[in-house]
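Below is one structure, written out as structure tokens; the observations come after it.
Note that one protein chain is taken out, while the other chains of the complex remain in position.
Entry: chain A
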Amino acid sequence: MSAGVGVDLENLWIRFGDFVAVRDANVNIRGGDFFSFLGPSGCGKTTILRAVSGFLEPSQGNILIGGKNMKGVGPNKRPTALIFQNLALFPLMKVWENIAFSMEIKGASAGERRRRADELLEMIALEGQGDKLPSELSGGQRQRVAIARALCAEPHVLLLDEPLSALDLKLRQHMRTELREIQKRVGITFIYITHDQGEALTMSDSIAVMRAGVIDQIGDGKTIYNDPATPFAASFVGENNVFRGKVKQVSGDRVLVQSNRSGDLLARVSSANIGKMKEGDSAMIFIRPEAFQLARTGTEGDHYVSARVVNEEFEGNAFNIFMEGDGGKEIKVSLPNHGQSFDSHKGETMTLRYDVKNAVAMPAGVLATE
């Protein structure tokens, strides 16, 4: 199978009339990586993928695949294969004909095509199903056929447009592992699109977080989760409690913020924003629900906020506690369930302790839910 090649987007702009769907995107995707674009619906993910596969000419900027500029190269001539959001299998062709369609174009004999299709069917664990029609397969099986059909074309880059969104939860989780395994086995570059942060975090070597046509942050899953670059990335990927306020004092990567409702909070400036925060600026601090510890009282030297327990909820792997801080500030805390007994604290006022390195500060900006 062909080795993966890198894909570079250089100052990529895509406009539809006056509407800017992609704004000045710069991305370097390493060959052989599993790279994800993560963003809410309508942020321009499909648009980027269509530009990479060649169905859409960028308004400005370049797309390089394996270092070669793709300007003017049609979709049937690019070393990419696209898996569509709705799969787009050919309903009137048998499964094996679907898989071997790209070989048919190159003029391979029926015997050759059948042999290759059977090999790929084995790889996707669908041996002996080649003579069925796509409509006779289950959703997950169709999914795998679409992957086999794309792989049969021996692309250097596989583009996947939310291929798991139509599947039910269990199958989706199973297919995540499977996709990742297939990617490792064939070794080609995967560019994966999703609005599901769980998918992006579990599968990707690298993730680009997108918002309304703009790429907010590129990094591996841990970086994006632990060290978000923008309020959008912090609030879109995973759950987060946000505290707004004004910067009181900065020293190195530590910042003291006078929050609007929860007193003064000490936090760590996120890596992307070091040196960008000044006294008097509005700031946001993000503390994840699992970064809090619940205590009866705060002790001197601790970093904490106080809040009253409003509601409690058992989610299986965690206890979720919904709290109300000063001035009605809602705070969510989640405690991992490791078999401890859990006493209800409903109505009590508690202290929420946190580690400064888990409180991430950055200049105020747009949140994902706004």
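Keep this in mind: contacts are C-beta pairs under 8 Å (C-beta built on N, C-alpha and C of every residue); 3 or more make two chains touch, one makes a residue touch a chain; residues count from 1.
Everything that follows uses one rule, which is that contacts and distances are computed from a predicted model.
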Hidden subunit of the complex - UniProt protein name among "NAD(P)H-flavin reductase", "ABC transporter permease", "phosphoenolpyruvate--glycerone phosphotransferase" or "Acetolactate synthase": "ABC transporter permease"
Touch with the omitted chain, as defined above, among A:Thr47, A:Thr80, A:Gln217 or A:Ser334: A:Thr80
Touching the absent chain when the full complex is considered, from A:Thr47, A:Ser102 or A:Ser204: A:Ser102
Positions on chain A contacted by the hidden chain, ascending: 53-55, 74-77, 80-82, 84-86, 88-93, 101-102, 104-106, 149-150, 153
